[in-house]
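Every protein chain of the complex appears in place save one, which is left out.
Chain lettering (A, B and C) follows the sequence in which the chains are written, and residue indices restart at 1 in each chain.
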Amino acid sequence: MTPFLQENVVFREVYCFLGGNEGNASWCGGDGLLPGGFEWAAYFAAGFVIMFILVNAALLGAAVFVWSERRLLARFQARRGPNRWGPWGIFQPIADLLKLIIKEDIVPNAADRLAFTLVPIIMLMALLLSLAVMPFARNTYLVNLNVGILYIIAVSSMSTIAIFMAGWSSANKYAMFGAMRGVAMLISYEIPLVLSLVGVVLIVGSMSLVSVVEAQTVPFLLVQPLGALVFMLGISAELNRTPFDILEAESEIIAGYHTEYSGIKFALIQAAEMAGVLAASGFLATIFMGGWSGPFWSGQLGAFWFLVKLAGFVMLFIWIRATFPRLRIDQIMAFAWKFLLPLALINFLVTAVQVYFFGFYQGDVPGELTRNELWIMAAINIPVALIAIGIFGRFSREKVRVPEPVFQNIAPSPRTMEVD
Amino acid sequence: MYGFGLAKGLMVTLKNFIRPPFTIQYPEERIPQHPRFRGEEFAWYEERCTGCASCAKYCPLGIIKIVTSEGGRSPQEGGHYDIDVFDIDIGRCMFCGLCVEACPYDALFMGSGFERGRYERQDLVITVDELREAVKKPSTWFRPQLEDSGYDPHKDSALDWRAVGREKWEWHQREKAGARIKFRPARVGDKTQEGDGEARS
Amino acid sequence: MAIRTEPVTINIGPQHPSTHGVLRLRVTFDGEVIVDVEPVFGYLHRGSEKLAEERNYVQVLTLTDRLDYVASMTNNQAYCIAVEKMLGVEAPLRGQYLRVLAAELQRAASHLVATGFLLQDLGALATPLMYCFRFREKILDLFEMLCGARITVSYMRPGGVFSDAPPDFWPALDDLMQEAPHLIQELEQLLMKNEIVLVRTKNVGVLSAESAIASSVSGPVLRASGVAWDWRKMDPYDIYDRLEFDVPVGERGDNYDRFRVRIEEVKQSLRIVEQCRDEIHPGPVRADVDAEAIDLVLERRGEAEKPLAEGPVRAELPFVLRPPAGAEAYGRVEAPKGELAFYLVSDGSIAPYRCKIRSPSLINLTVLRELLVGWKLADMIVTLGSIDINMGEVDR
Partner (left out) sequence: MLFQDLIFWALAAVAVVGALGVVLLRDVFRSALLLVLVFLTVAGLFFFLAAEFLGIVQVLIYAGAISILIIFAIMLTQNVQEGNLPNGLQFAAVLLPALLLVALAFVAFDTDWRLIADLPAVGGTAVEDAAFRDNTFTLSKLLLENYALAFGAAGTLLLASIIGALSLVRER
């Protein structure tokens, strides 16, 4: 067992319970259930337990998210939402799932059967893989990857391929439209998305999400307001949430790339999308709000603080979805290239200068910025963010041709006009 | 500032988030229905019906089927036709209420129900037996005498055939209290609508 | 160097979430850009005009409810005006007030539906739609009080309305009038300055005043193009010449103007309703006629009888109407969607010889191609929503 895995609380406990002490390490006393020589089985079981927890948490989380989104959207729309099946309708997603499972699983005749079937699997896989690096509490994660932040983006970009496969293999023009839109949009939004995180990486000096959490003595939402904004907008584009949901715009192209999907395949695609929102909220909470660290008892209540922050971001996503219409494809692209990209670059530049400046006095090792220095950075970055948004907002507003919203030409009553 | 309108929109939805919902839980809660509601179960008073089939004639869809036979008593003794069949196919009914409007004897009334979902088309036909046995809570639609008596089919009890007629009620008394209007037979090519009749009051 | 592209033809509809009914649009795209649009309709054809020839004049009224089923009151009104013109009858004043009141409430309800669905087409996930429907429900509650139905009202009759409003109608109307400005203000706050709505609707689908007039469109679509044309002003029917209201007019004729004109018209409608409520006086609501007239009717049928009583006997307008043979009338109102007219010809029998319906939706739909070519798929949906068609009326 590597020290790498020893840090992981869940892994350690399961391994200790099954395999017993190995090499008289301080973290485990006594013998395990399995006889000697079966350490590999314990190793295997421990890994399996973690994956089991993670996969089920993601899918159950998706179910709970479906329910809460429907309830909250309904409340935003002055309705009640599902409330029949179970208390407050909490079993509604189960009913939905049952319905989808017993539906006929249709594959169109003209479809490319193999690619068509692979799509839901790839989508869900991309999502579950991205959860591997998320720290849920202190020392609770599947793996602490050195390149965690890059890993998230790389893995979640796999869903682009899935979307494309879905659009192509369905042999449906609406699906093709959705896929074309999706690919154009997702590739464009990946660039500001990556650039928005560069500032965080510069400050922390590592791409591991665990070190990102540990380095946040001040929430990076304050230190990196521009980065947080760009990341939030970029990730909601990656998740196909309003106002960027053009690839499954139901009023235009029916259901976009998953028009032809039905039954359990549709359920899997939906599950991947819903859990995607949870994952994105988790990353937002981890990278910009300090993850499991809370105002007190971060060690004991880490998971609680994490969930509170995650729920806050989920709520924000739902709120935005309830309020905003969707943009047109060219406006979305213009928004990415003319608004988000410059903002991300400004953020990058300003942060690089700051890190160099503060790092200059602190020695050559980055990632050791003190709390006070972070506060100073926040004090500089927030006005910079406001000014930049103002300037580029005005700039891109002219580019997308929005005249002033005035409507004064209410004609005077033409009472004098006579018709003979 | 860019995004100000968006923030305003967010505030509006938040305000509605806090407000109570405007929908109701249907089977448990119901919106108060007005007594005039034109509903599905027709209230039919056999005692008043002469079997004249005006309702059947004035139904725009022809969904009322009436078969009568001569009753035992002569008309001088107050007898009338026996109604053998009085089927209303509400599977095709559009609840316009013209049958009620056409009934000269106040024998047919609209009801106030709206929950007659059935699996068979056949079950949607209201037969004469059903009409006879139904609890008669007539809607006040096109029956000013009921409206004037303040009858509410949802709260008040079922009405006897003696209580629903317009014998004691002077027809359109309220409306006739107002001014008369000019009547001028139309001629072809005539220009109409000059002036507005008499002044209001 | 140019990249050669190949146009794609897509049938949007007749089963599509946002074609507002069973409309089919055969659209040719170059990428996302629309090259050609051809509306194909007739999927909801019910033969209303032919059916009208088989029914008597009051029965036809129930067919008019089902033409534009989100604005039944104005359909009734147009039809009743046409029949009244043929008969030479005029509705009594209180009847006219009630008609105008109901028609204006209906206009508000119809515009709210149009606005809600326009924003739904923009992708606003039904939130504005729900707010609009919340408002509309209150109006429909009032309709239920008036006539016992919410959608297919059949409230008006040739010669007035079938019955006076019940006493509890007036307090309920007062409640609505107090609440309405807040609801409209909320809707405006949500949408009027929303940058996404502005970007999506401004300068999109521009219809110039000239081509609007040339293609004979009417209603809010025409007024949004800057033409102050409203039959309520130009040829006042019922009591519109007694009421004070403005005609909102747009500047450019784009989607935003159409949407904005509708919101303004809702406000004006509420203003008219308020005036009607304040000015209405007691009186008869349905034209009654001299017995002489019934004699005339009977005479035409060859069944002349002597009046039962001496002196001026008055009776209700009979249920079965017989306009004189050869009489024809063009009854025209400003319906929420535009100029709605019924052209009736009588042959002296109890049913119209011919009933022609001039439906605003159909004629407004003809400008769709002009508005769309060169824009994108997403704009097509929004523009279609902004024209506010109703397939029941298009196909008749």
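Criterion: a residue touches a chain if its C-beta (ideal position, glycine included) is under 8 Å from a C-beta of that chain, and two chains touch if they have at least 3 such contacts.
Model, not experiment: these values are computed from the prediction.
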Absent-chain contact - pick from A:9, A:94 or A:153: A:153
Identified contact with the non-displayed chain, of A:51, A:121, A:187 or A:308: A:187
Hidden partner interface residues of chain A, rising order: 2, 40, 112, 114-115, 145-147, 150-151, 153-155, 157-158, 160-161, 164-165, 168, 183, 187, 190, 206-207
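In this section, only the chains that are shown with their structure count from here on.
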Chain-level touch network, classified as line, ring, star, complete or other: complete
Two chains joined by the most C-beta pairs in contact, as defined above: B-C
Inter-chain centre distance, chain A versus chain B - centres from mean C-alpha coordinates, in Å: 57
Computed distance of Cα centres, chain C from chain A, in Å: 47
Centroid distance [mean C-alpha coordinates] between chain C and chain B, Å: 24
Multi-partner residues of chain A (at least 2 other chains): 76-79, 322-324, 397, 405
Residue list for chain C, restricted to those that touch at least two other chains: 127, 131, 134, 190, 192-196, 198
Touching residues (chain side chain B, partner chain A) in the complex: 1-3, 5-6, 9-10, 12-14, 16-17, 19, 21-23, 25
Of all residues in chain A, those that touch chain B in their complex: 72, 74-80, 83, 319-320, 322-324, 389-390, 393-394, 396-397, 405
Residues of chain B touching chain C in the complex: 2-6, 8-9, 11-13, 15-16, 22, 31, 33-38, 58, 60, 94-98, 101-102, 110, 139, 141-142, 144, 147, 172, 174-188, 190, 192-193, 196-197, 200-201
